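The block that comes next holds chain A.
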Amino acid sequence: MKIEVRALSKYFGSVEAVSNVSFTVKEGELLGLLGPSGSGKTTVLRMIAGLESPSSGDIFIDHVRVNDLSVQQRNIGFVFQHYALFKHMTVADNVAFGLSIKKWAKREIHQRVADLLQLMGLPGLGGRYPHQLSGGQRQRVAIARALAPRPSVLLLDEPFGAVDAQVRQELREWLIRLHDELAVTSLFVTHDQEEAMEVSNRLIVFSKGRLEQIGSPAEVYEDPATEFVARFIGSMNIVEAEVKQGVAHVAGLEFPAPDFPDTQRIQIGFRPYYIKLSEDTTHFRLQARVRHVYFLGVAYRVEIETESGLILRSRMNKEEFRQCRFEVGQPVSYAITHFRILPQDHGTPSPAMGIPDSPLTP
Partner candidate 1 sequence: MRRLFISLVWLYFAALLIGPIAYLCAQASGEGLTVFLNEVMRPEAVHGFWLTTEITLIVLLVNLLFGTMTAMVLARQRFWGQTFLSGLIDLPFSVSPVITGFMLILLVGPGTILGTWFGTMDIKILYALPAMILVTLFVTFPFVVRELTPILMAIGTDSEEAARTLGANEWQIFIRVTLPAIRWGMAYGATLTIARAIGEFGAVLVVSGNILQLTQTATLHIYQSYVDFNYVGAYAVAAVLLAVSFLILIVLELVKARTSVMTDRSPQMVIP
Partner candidate 2 sequence: MSRHAITALALRSAAIGYVLCLILLPLTAIGFQSFEDGLTRFIDDIQQPQAKAALILTIEAALITTVINAVFGMLSAWVLVRYDFPGRAFLNALVDLPFAVPTLVAGIMIAALYGATSPIGAWLLKGGIEVLYNVPGIVLAMLFVTMPFTIRSLQPVLMELEQDQEEAAYTLGATPWQAFWRVTVPSVLPGLLTGIFLTFVRALGEFGSVVIVAGNIPLKTQVAAVYVYGEIESYNPQGATSVSVVVLIVSFLALMLLERLTRPPGERLPTLLTSIFSPQLLVLRSILKFNTPH
């Protein structure tokens, strides 16, 4: 265990920015802190770095409680959202800064800087100034500078927030490779769920200062622990249904909900690819009409309107789409194969359920 955070809370005045958060980061892991802006993830990162002090709770780095250690003593590398490169220094001087503070010998500094610039794919740029670099290059310099003094952990605040979309993709792949090479324990903050899914080994989802879920990208996607996670990660159809005798009803749809009392309203969620469509209106029991077809490159999204007026999103790959060729206005039959009853306000999540129903005509 490299970093451990226990019952961490942070108040700014009377506002609770971080509320009772606990998690651990394993040695060598690349962990993403994901959440919308203002969800407290950056505050958590800054508390780990020592740039902010917690209101309560403990932080351990390498099994040492670091609450009372200053930033300088924690031996962390921090990559700032807007890089915070020293504008008046060359790239080489930026990277060398931490080493010269630690009083490394001139020759060793020189060697280390050259090695890092090589590793970052920036050879020959040591003499330039930050304003002469592209966004992606500045990002790499910021990472090189943070890595130079051999920190025990690397903390990155929205590392790709300030570069444009195309460079972003390259940087992500580059960061993954870099992490594989160096295996330095890394924690990064992002509000971009796609980025978090792609880059991290595990991710932590934050909302309003609370920790919503920790898990691998697949776990978080397939098994969202809360309604928030379900909505925030990927796309999901969510409907509100009322329970009657163990079955939740909404607009002609029925979902088994055996453990819920009558008249309770519950949130039902299902991913777009769990809606099966057929151009044969007798193939499934439920009827709808195609409202819109979106071409997404690798897949198609078909928006349907059910008989009762509910609008649902279905997703299918190109092969499936080619077989039926849905057109706007066309009547279709559909079935929902899996769904999940979403927990209300941090309740216990229910496991995913399949609906036994299915084709009327086998």
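In this section, contacts are C-beta pairs under 8 Å (C-beta built on N, C-alpha and C of every residue); 3 or more make two chains touch, one makes a residue touch a chain; residues count from 1.
Selection rule: all candidates are chains of the complex that A comes from, given by their letters.
Keep in mind that this is a model prediction, so the values were computed, not measured.
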> Among 1 or 2, which chain makes contact with chain A in the assembled complex?
Replying inline: 2
> Contact residues on chain A for candidate 2 in the complex?
Replying inline: 49-51, 70-72, 76-78, 80, 82, 84-90, 97-98, 101-102, 127-129, 131-132, 145-146, 148-149
